[in-house]
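Step one of this worksheet: look at the structure below.
Not every chain is included here, but those present sit where they belong.
We call the chains A and B, going by the order they appear; numbering starts again at 1 in every chain.
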């Protein structure tokens, strides 16, 4: 029985590519995303065509019990969850405080902070019993500094980062590796950046900075580092790292 | 009409002392706390006996509309809120993940993160119109690093810190001063530390480290710095600072 890599937030960007990478490495990838059954099926087929093993399901992580039931079903029917790639977030763009509703702020937290707590709550007991597990938490610049118009996103991501540290403090000595991976820049991902910008602006950005310029983070290259982190020897684990395109400006520098 | 200093979380520790300090400085202090009408009345009387002006009310900040209504009533009936001292939190002690319920995690966020968002949402429009305002946000070490057993507290406080930065980025140029004040140590406060430890252990700690040793943070001394921050000239505002007893070890150092 293959160990399972559970990807929460498995679109065509980081999540999907992490699923592919771990499937190629011998894991069964379980791909969850909120919508787009077609995109999900295609991802599963691509993995299978590549000789890997994967299943997927649509899941609204905000719903009560959704994450918990998914974990229970996988553990009961598919295999032991060894890796969780937590890739959910709610970047709602640049919004002034007055334009950020209480509801939006709460949804941001439910996706970016509470969901991670819930999946950890659901799966850590089993991982602890097995003495092994990995959480690969996709994070954002907003986890380390709050910028204008990012009230919801930054508060949620800042909570997420501190949660990663508390999980690490409790579970690393039990063999569970938690990694907080700060993606500091735009990812070449049609499902997220593409939707945020719209097709025309996304195409222009790719031409100007992406593709042969490598000025956008390529999700398949990000996935290579996720794979490395998950395979670090336990005597030398990384808890926090950043990733950005070589040509981009680090968040702590001004352009 | 005196300007109002609204204290959310006005116990006998930081909150109450900040109320006293601002009342002494000419503000009308509005003191809100969840319970203990007697303690609240006593605080109001102490301020009045000292020649100051104060009112108080019990308020459960988690309830829908509670913060918003309080802000509206003050603005309509008492005076312009110039200073908000946000002093709410939900330190539930050291709890393993398995012993931290989803409910507790959510309550931690509602008090420490969402409540600040709500009060900012409610009062910033008026402050912006008046071109002036101050948020003094009491924060904790958990806002900058997550320790074992602090899942709820650290996630909530980490979110709070990032929220302070987003508020600062949007509102500082509009004359609203947001300060994130990291209290890095035990405060000599009967309502919080005293309740957490119980009367006997609190008495022992005070004898060993507090009182003439000044090894616990004295809330009336903390309040002096809150007052200074609120009165900084706008050409030289502090956004983040830490406070700890001289004899204590900084959070980034090991004892």
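Following the convention adopted for this analysis, contacts are C-beta pairs under 8 Å (C-beta built on N, C-alpha and C of every residue); 3 or more make two chains touch, one makes a residue touch a chain.
This structure is a prediction, so every number in the text was calculated from the model and none was measured.
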item	value
Full count of same-sequence chains in the assembly - 2 placed in this view	4
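Note that in this section only the chains that are shown with their structure count from here on.
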item	value
Centre distance in Å when subunit A and subunit B are each reduced to the mean of their C-alpha atoms	34
Touching residues on subunit B, where the partner in the complex is subunit A	96-98, 100, 102, 105-106, 109, 113-114, 117-118, 120-121, 124-125, 142-143, 145-151, 154-171
